[in-house]
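Can you keep this structure in mind? I'll have questions shortly.
Removed: one protein chain of the complex. Kept in place: all other protein chains.
In order of appearance the chains are A and B, and numbering begins at 1 in each one.
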Amino acid sequence: MSTDSHSAHGHEHHVAHHFRSAEHEYLTSKEGIWLFMVTEILMFGGLFVGYSIFHNIYPEMFAEGAKSLDWKMGFTNTLVLIFSSLTMALGIYFLQRNQAKKAAMSLAITIFCGAIFMVIKYFEYTHKFHLGLYPGRFLDVTKVGAEHANLGMYFGFYYCMTGLHGIHVLLGMGLISWVLFRTVRGDFNSNYYTAVEGVGIFWHIVDLIWIFLFPLLYLVG
Amino acid sequence: MMWFNLAQAQSFMPAEGTKIATQVDNLYAFLLLASFVSCVILIGGMVYFVWKYRRKTNSDKTAYITHNTFLEFLWSFIPLVIFLGVFGWGWYIYHDMRSMPTDALEIHVFGKQWAWEFEYKSGVKTGNMIVVPVNKDVKLIMTSKDVIHSFYIPSFRIKQDVVPGRYTALWFNADKLGEFHVFCAEFCGTQHSGMLATLKVVPQAEYEAWLEEESQVGNLPLAKRGEKIFAVKACASCHSVADASTKVGPSLWKKFAASEHVEGEADVNVDENYLRESILNPNAKIVKGFPKGVMPTFQGQLNETELNALIEYIKTLK
Partner (left out) sequence: MANAAAHGSDKNYLNETSGIWSWLTTLDHKRIGIMYFVTVMFFFLLGGIMALLIRLELMSPGPTIMTADTYNQVMTYHGAIMVFMVIIPGIPAILGNFFLPIHIGAKDVAFPKLNLLSWYCLMAGALLAFSTLFTHKIDTGWTFYTPYSIKTGTSVVTMVIAAFIMGMSSILTGLNFIATVHKLRAPGMTMYRIPLFVWALYSTAILQVLATPVLGITLLLLTMERTFGVGIFDPALGGDPVLFQHFFWFYSHPAVYIMILPAMGVVSELIATFSRKTIFGYTAIAYSSLGIAGVSFFVWGHHMFVSGQSTTAGVLFSFITMLVGVPTAIKMFNWISTMYKGSVQMQSPMLFALGFLFLFAIGGVTGIMLAVLPVDVHFHDTYFVVAHFHYVMVGGTLMAIMGGFYYWFPKMFGKMYSEALARFSFVFIFIGFNVTFFPQFVLGAMGMPRRYFDYIPAYHSLNTISTVGSWLIATGFLIGLYTIINGLTKGAKAPANPWGGKTLEWTTTSPPPHFNFDVEPVITAGPYEYR
């Protein structure tokens, strides 16, 4: 059993003292990231449960709410995020082949896609504010001419779900910028790319959550 | 052994006022007995082993016993059987407790911070006091005007949360005459522990006479009627009337025609219009030293005559 922490893996990265090898460290970190993803999914799970309960009770009200969303914008955003997942995966793929430049390119595109997503989201939000479609008790039913007196609840869900997701997109962009910076600095290579892998898993989960949010909010009517 | 627990259970619990309460107490007595026996086995066994196998020398040799499947099966299976037994017994009583009678006397209950309001079919309203006939099924249809409360009659062993925006129900059939406590059992704010009501169980004839008398409130003099409304709306849980002591809100004793310091404005004279405003729009003027937003508005809950009656009553507080 080797406990040598100065083994010849990577030139910048040192395996932390409590791991036996780079492989050991990589597998452990990956497990940690997946465990964290479990908590993310469960957190959004609470929102999904709340959504399904009230969708069940007030299907027409939810349909009315969904009608006022622009599915084209949502669909564009879905495509943007799916594409960004691909570029994220490519980033890791290139690092595994020691092509840091291409990897950096892919990561930059991923951040750009995240930015596009947020810009579209911004337009959607401001448009709704303009129409007076605020969440909960801030939605003036007579002013927006809503058929259902509790339409505010739909927008409560809409803003909570997309808002929390949006925060995650922003966080993801921040994290990708951090690994992009480190990629450019030359921290990563085929032997050590744990951080990129972790951020990648996070980004995929964020995309996955959107893939559930989009049909639930925009399409189910 | 049963005598021990039955006696204990009754001396430590409020008098049983319904048949269901007796059933619950029997089950509880069994649980007490079973718990007592299991604690004797567990704690007694522990004490015995601690004494019997106490360390004698520093080089004591101990037996190497890793497990015993038969014993482990036994002490999993026997508790399981007991647990499922009491579960079944509990289910049986709970079923009776929660099956609403069809032909019951229905009374509406409103919980509000911090009082109980009762409304009978005939339109009679009471505050913090509910009168019911003995040996008759009574169903309470309950809702809350603000936060969650919980309607609890210890003597009847029944309790039910009172939730805004929906109805919950309770039923009972009181078989003892007398007065019983009603508590609020769900934390609801400042006067949570003061949100008490009295349940009076009276003979049928007395109940009918009481109901008749209460429905004559409309013919009383204005100030008398105001006193009734003051009780029904449980204003007394926040405002004292007999002296200047402060409860949640300012005392109303000798308040009329006095001068009052209010927050951010010149002093006001307490006249009919000020009282009217304070009842319908309590946050318009806040007396110095009292928090804003505590008193609920009574806009829409009192008609003009009731309002006049209340103000006339407050005038009499001297």
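Convention: a residue touches a chain if its C-beta (ideal position, glycine included) is under 8 Å from a C-beta of that chain, and two chains touch if they have at least 3 such contacts.
Because the structure is a prediction, the values reported are computed rather than measured.
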Would you indicate which residue among A:Y125, A:Y159 or A:F212 is in contact with the undisplayed chain?
A:Y159
Kindly note down the residues of chain A that lie in touch with the hidden chain.
1, 3, 16-19, 24, 27-29, 31-32, 35-36, 38-40, 42-47, 50, 53-54, 57-58, 61, 134-138, 149-150, 152-153, 155-157, 159-160, 164
State which residues belonging to chain B touch the missing partner chain.
9, 12-14, 20, 23-24, 27-28, 31-32, 34-35, 38-39, 42-43, 45-46, 49-50, 53-56, 60-68, 71-72, 75-76, 79-80, 83-84, 86-87, 89-91, 93-95, 97-98, 146-148, 150, 152, 154-155, 157-161, 163-166, 168, 181, 183-194, 196, 291, 293
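Here is the rule we use: only the chains that are shown with their structure count from here on.
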Could you put a whole-Å number on the gap between the CA centroids of chain A and chain B?
48
